[in-house]
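Below is a structure I'd like to ask you about.
For this depiction, one protein chain was excluded, whereas all remaining protein chains were kept in their positions.
We just call them A and B in the order they show up, numbering each chain from 1.
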Amino acid sequence: MSIPRWLTVLLIVLLTAPGLATAQEGDSAEALLEQLAEASPRDTETAIKAIATSGHERARDWMDAYGNNRLSQVKDTGQIVVVLNNRGRDWEVADALTGENLGEMSRRDLDRIAVNNAIRRQLEGVMAMMDLYANDVGVREAAALDLMGKVDGAIVGDVTARIEEEPDADIRSRLELAVAIYQIEEQGSAEAISVLAGSLHPRARAALNNAVASEDPALRPAAEQALGSIEQKLKLNKTAETLYFGLSLGSVLVLAAIGLAITFGVMGVINMAHGELIMLGAYTTWGMQQLLPGQPGLALILSIPAGFLVAALAGIAIERSVIQFLKGRPLETLLATFGISLILQQLVRTVISPQNRTVVSPEWMSGSLVINDALSLTLNRMYVLGFALVVFAALMLIMRRTRLGLEVRAVTQNRAMARSMGIRATRVDIMTFALGSGVAGLAGVALSQLTNVGPNLGQNYIIDSFMVVVFGGVGNLWGTLVAGLTLGTINQLLEPWAGAVLAKIIVLVFIILFIQKRPKGLFPQKGRAAEA
Amino acid sequence: MWLTRPLQERSTQLFLGILFMALLVVSVLHVALPEGHALHVSAYTVTLLGKYLCYALLAVAVDLVWGYLGILSLGHGAFFALGGYAMGMYLMRQIGDRGTYGDPVLPDFMVFLNWQELPWYWYGFDMAWFAFAMVLLVPGALALVFGWLAFRSRVTGVYLSIITQALTFALMLAFFRNEMGFGGNNGLTDFRDILGFNLRTDEVRLGLFIATGIALALGYLVCRAIVTSKLGRVSVACRDAEARTRFLGYRVERVQLFVFVVSAMLAGVAGALYVPQVGIINPSEFSPLFSIEIVVWVALGGRATLYGAVIGAILVNYAKTVFTGVMPDAWLFALGALFVLVTVFLPQGIAGLLKKRRKPIDVGSGPSQPATAAEATP
């Protein structure tokens, strides 16, 4: 491919444009840049066009750098460089022509090639056109999205031309939308409104709003109708988004509470240090990333067993050192474990730092799943949601299908009887507590992907976790799942009109009242065992 | 009269004797000795001691419900803070036009938030009698509503502890909001005078200290009167065998409600006396940590003794003062360790140690005071 197709299109545009300057065919890239660097503000436009039509493989990069104030000229040599990092006194630069990294250079030796907003606008248009012809679908799609509301008289012809050639249907419809917006806004075309109907792009909505406001009898009725259908669609998407956030918050609650559902619900041990076990899990993730710098994904995956182990061991230590001596004294257990939570928090503050630590999200977890223009679901929340469900399923399996689960249920229902049947109750206690604590560690690993990791991490979740367990019905894992997801969703549904803090307060008050109506939660245990 | 009955007890006489002696000694050492004298008690120390006495009263209130009723409230800080806010609102309105913005009615923070008029719930707080009544009524009303809902549905034990904690947590979040009209994050502060006396003078500080001492004495007396009455024994009965008490014909939930409300009011009084002495009230008093800290004071002192609560509150807070001065980082370690050690090794607290000395065999975990003193008086 000697001369790309888009280039010919562009050439035609540029050649017909007024004030066209003389970018000689075959000008060396160096000369093109030279021209840009030395151009007076009036000539800059010409210089840009010259570069755009040059077909140089780096032309796109240059313009990008130029628009971002990163194109500079070395004072002594006149060499044009791209600034890679402009922090501090010495800047890291690369040769604009070859892309070769030239290392650091004092910023005093560099002359920035000035750019202003008018130039930037021009650059954007030119770059968008270049991108529209890129080979990579992703680049083309982003460029099409970028054109929304930016199509003007200068490029509308090119864009329309491109629509015919674009192989991807999605991109085509986006381009059509962009052109339609132009047609409505600049040409008052009523037919174009039908293109906008159903589109969720905010710019499309703005165009329709303007059309409604314009009082133009030709536009108004159609625009109003289109707007109505868009609003309805938006509302639906908004609800879906709220639900997603609600489920996401709910899954966090479930994760935080499910370990508690084991230690508190099944064993009847009040562990106020549960939040700090979550914190330990989160710090394990952080620590793992410190051990494996540059591999956040691997570190995260390794953190899952490591976080479980660390928290489980801490749990065993707590059980052996304190809780076993306080059997049958739940209120004392509560106080003692609260003391432990204080110690653990302070330990982290002293040993690591009182400041929050950032845990990096691996690439495959960042970003979001774009459903449409109004709805995109962040991936990390999706992973956490899935993780919560997997952990829940695994716990159900352990409690229902394994020997340990059977022994746990036996010991909790009748300790003396279980012992006389040869079950080592103490060992079961330790195992159960370790399991509950380990799950708290898993919650910590997951939470590290959503919030800051700090000494107060656990504290923020302990009250919520207890609320979830109590709301769901103590001793019932299903109850915990339902309660967590419900409370998370309620919280998110309330937030838009009550605000985050008030929503939380309302939820707390709701639970307090609910517990008084149904002291045994959503799914109470019945019968003789529950009476005791 | 049932209220004065405890005055005939040796233990109450001893407690009140020591308390009044301490008040007297501190006052004399503060007033009579010149500054710089080795035994002079500074105004700072007087206020600090006054703060301890407020905490002591709060601890007595918690001990009343925890020790004698078996209700571990992890939300008593809320009642304390509400009493404190009632007092703070009165003190705010006493500032009048002397605030930074000089508004005769609106407190500074409201002017700052561009509020045009006083919210309705601030009405009346310019009158001392009204504010002081609210000190009792607001915590009492909250305890009444909350307790009525909880005890009626027989929410007790750990569940109750957890929801009391949620209660104070929710209140903390609420008071952090500026829209609530209680100064948000910063709370209420910059007080000037109380009942016309300048809060910043040493005399008024000493007066507040003595007032706190008297409040503690009265609070102790009220609690003692309750626990030595037949109702006190019914409380213990509820604590140890709730169902059995019901089958004897007692309305357990009403007993619990009564004691809980009394306790909340005492906590409110403690908070009200605390605010003018420390000069500020903010939402941090609602924090669950503070409420649970109160419980450890009681646990250390020995529950179900009342005087143990006083000892525990003063000891722990003295230790806190010392620690945070010398090595602040170690305080939370010490506090955490205290929680663990007291519950595991010293379930009866310091009072338990004292008792053990006096009589070698002590049965049961409750207040096994001999049933003679109380019944002796017809």
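By our rule, contacts are C-beta pairs under 8 Å (C-beta built on N, C-alpha and C of every residue); 3 or more make two chains touch, one makes a residue touch a chain.
Convention: contacts and distances are computed from a predicted model.
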Absent chain [UniProt protein name; select from "Imidazolonepropionase-like amidohydrolase", "Urea transport system ATP-binding protein", "Short-chain dehydrogenase" or "BlaI/MecI/CopY family transcriptional regulator"]: "Urea transport system ATP-binding protein"
Sole contact to the chain not displayed, among B:40, B:177, B:192 or B:233: B:233
Hidden partner chain, touching residue among B:7, B:243, B:327 or B:353: B:243
Footprint left on subunit B by the chain that the document does not show: 2, 226, 229-231, 233-234, 236-237, 239-241, 243-252, 254-255, 258, 363-368, 370-372, 375, 377-378
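Assume only the chains that are shown with their structure count from here on.
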Averaged-CA centre spacing for the pair subunit B and subunit A, given as whole angstrom: 46
Contact footprint of subunit A on subunit B as seen in their complex: 72, 146, 149-150, 152-155, 157-159, 161-163, 165-167, 169-170, 173-174, 176-177, 288, 292, 295-296, 299, 329, 332-333, 335-340, 342-344, 347
Subunit B partner contacts - residues on subunit A that touch it in the complex: 270, 322, 325-326, 329-336, 338-343, 345-347, 349-350, 463, 466-467, 470, 501-502, 504-505, 508-509, 511-513, 515-517, 519
